[in-house]
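Entry: subunit A
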Amino acid sequence: MRAILFIAGQTLLLAVLAPAVIGYVRFVKARLQGRRGAGVCQPYRELRKTFGKGMVIAESASWIFRAAPFAVIGATIAAASLVPVVSASQPADRAGDLFVLAALLMLGTFFLALGGLDPGTAFGGMGSSREMTVAALTEPTLAIAVLTLALTTGSTSLGVIAGSVLGTPAYAVGPGHALAFAAFLIAMIAETGRLPVDNPSTHLELTMIHEAMILEYSGPYLALIEWAAGIRLTLLMTLAANLFVPWGMATSLAAPAVAAGLVAILVKLGVLGLFLAVLETRVAKLRLFRVPELLALSFTLALLAAASSFFTR
Partner candidate 1 sequence: MLLLALVVLWRRHVTAYITAFRTQSIVLAFVGATVAWYGRVPELFLVAVMVLVLKGWIVPRVLSGIETRRQGARELHPLLNTETSLLISGALAVAAYEVSRPLAEVMSLATRGGLPVALALIFVSLFIVVSRREAIAQIVGFLMLENGIALLALLGAYGVPLVVELGVFMDVLLGVLVMQAVVYHIYDTTAD
Partner candidate 2 sequence: MDLILVLGLLAPPFVAALLALVMRREPARVAWFNAATMPVSLAAAAAIAVRLARGGEPVVVGEMWRLDALSAWLAVLVSGVATLAAALGPGLDREHPAPSGEIRQFRLYASLFAFTMLVAVATGNLGVMWVAIEATTVTSALLIPLRRTKASVDASWKYLLIGSVGIALAFTGTVLAYVDFATTGADINVALHWTTLRDAATALHPRVARLAFVFLLVGFGTKAGLAPTHTWLPDAHSEAPSPLSAMMSGVLLSVALYAIVRWKAIVDVAAGSAFTDSLLLIVGIATVAVGSLSLLSQTHFKRLLAFSSIEHMGLACFGLALGPLGVFAALLHLTGHALAKSAAFLLSGRVLERYGSGTISGAPGLLATAPHTAVLFASGIFALGGLPPFGLFLSEILIVKAGWAAGHPVLTSVVLLLLLIAFGSLLVQVHRMLFGEALPGIVRGERASVPVILLSIPMVLLVWLGVSIPPPLQNLLSHAVLVVRP
Partner candidate 3 sequence: MTFSLLFDTMIAAFAVGAVAAMVLPLGALMRRLALTAAAIGSAAALALGVNVLRAGAIWTGRWDNLLQPLGGVSLRLDSLGAFFLVIVGFTGVPASLYAIGYLRHLDGHLRSRTTHAVFNMFLASMCLVPCADNVATFLFAWEMMALSSYLLVVSDPEQHDASSAGIWYAAMTHAGFLALLAAFVILAQGGSWEFSALHRAGATLTPAARGAVFLLMAAAFGSKAGLVPLHVWLPRAHPAAPSHASALMSAAMVNLGVYGLARVVFDLLPPGPPWWGGLLLAVGVITALTGVLYSVAETHLKRVLAYSTVENLGLVFIGLGFALLMRGYGYGPLASMGLVAALLHALNHAVFKNLLFLAAGSVVHGTHGASMEAFGGLIKRMPMTAVLSLVGALALAGLPPINGFPSEWLTFQLLVAGAQHTAPALAIVLPLALAGVALVAGLAAVSGVRLFGITFLALPRSPGARDAHESAGIMIAAMAIPAVTCVVLGVAPTLVIPQLSRIASDLGQPAGPLSEGLALSVPLVGSRLWPAVITLLMVGTGLAAAVAVRLAGRARSVRIDAAWNCGRIIQSPRSEYTAAAFAEPLKRVFTGFYRPRQEVTVDVHPASRYFVRAIRLRADLTPWMEQMLYEPLLRATQAASNRMRQIHSGSIHFYLALLPAALLALLLIARWIP
């Protein structure tokens, strides 16, 4: 019972935190670009606003279009529930591991893509096709990164990984670990549609991927999708933080430890967000057909990571 409550809490935390993370990144970006930028809490307001708005639904759309947002949020929340946020002892390990998480994210993308195709507009199809392509090409990187972690820590379960890295910090400084971390970051950027793969703030149709896909959505549906995207970003960042540099995480479900872990994760998210913002201000968006090269790079990194972790085993 306690475990369930704990998982619920963690998941809820991620879900609630998500808009803030987005807002934080935007804010830092704005500052770096010399603008004042909106406050960190701006996304919450946006969500509330869109949630309250009326909807326009394409007449050519079918029930898939209406069902997709709920599927997306469902899959994303389910994925979030697997992530160890504040404590390395993660009861959710019993339900699934990193592969499951990846599959759940893919499920979200799947329905999002269907939702994009449903109205039958040119942009929806374009977005879906590109989004799926990128998602597909990201899979090998993720898999190999997982493999690297598994090779060093002996498991693919998130909690176990975090725990064992916590237990023997030597893992974290190994070359395999570092390379895998880099690879994972690139994969994360691709998965969440950030620069240089996709520009979250563009509305220039031909360059859009994610935005083109959800062009037809409005009102609560849009809100759900945006929120899901936020959660997606947050959980992947949390994952990057807790799997590769798990320090500060609680090893038990005891209250003080958990509190410490909470602080730790907030700090880490802050750092990662900073990194993301910096990155997004430095690099320009890649042409779509250059993206595979980037992913190839990350894949190579991951392979190197795996290989090197063999020798450090």
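One rule holds in what follows: contacts are C-beta pairs under 8 Å (C-beta built on N, C-alpha and C of every residue); 3 or more make two chains touch, one makes a residue touch a chain; residues count from 1.
Criterion applied: all candidates are chains of the complex that A comes from, given by their letters.
Keep in mind the model is a prediction, meaning the values are calculated, not measured.
Within this complex, subunit A is touched by candidate 3 out of 1, 2 or 3.
By the touch criterion given at the top, residues 51-64, 69-71, 73-75, 77-78, 81, 93-97, 99-100, 103-104, 106-107, 109-110, 113-114, 117-126, 128-130, 132-133, 135-140, 142-144, 146-147, 150-151, 154-157, 160, 205, 215-216, 219-221, 224, 288-289, 292, 299, 303, 306-307, 310-311, 313 of subunit A touch candidate 3 in their complex.
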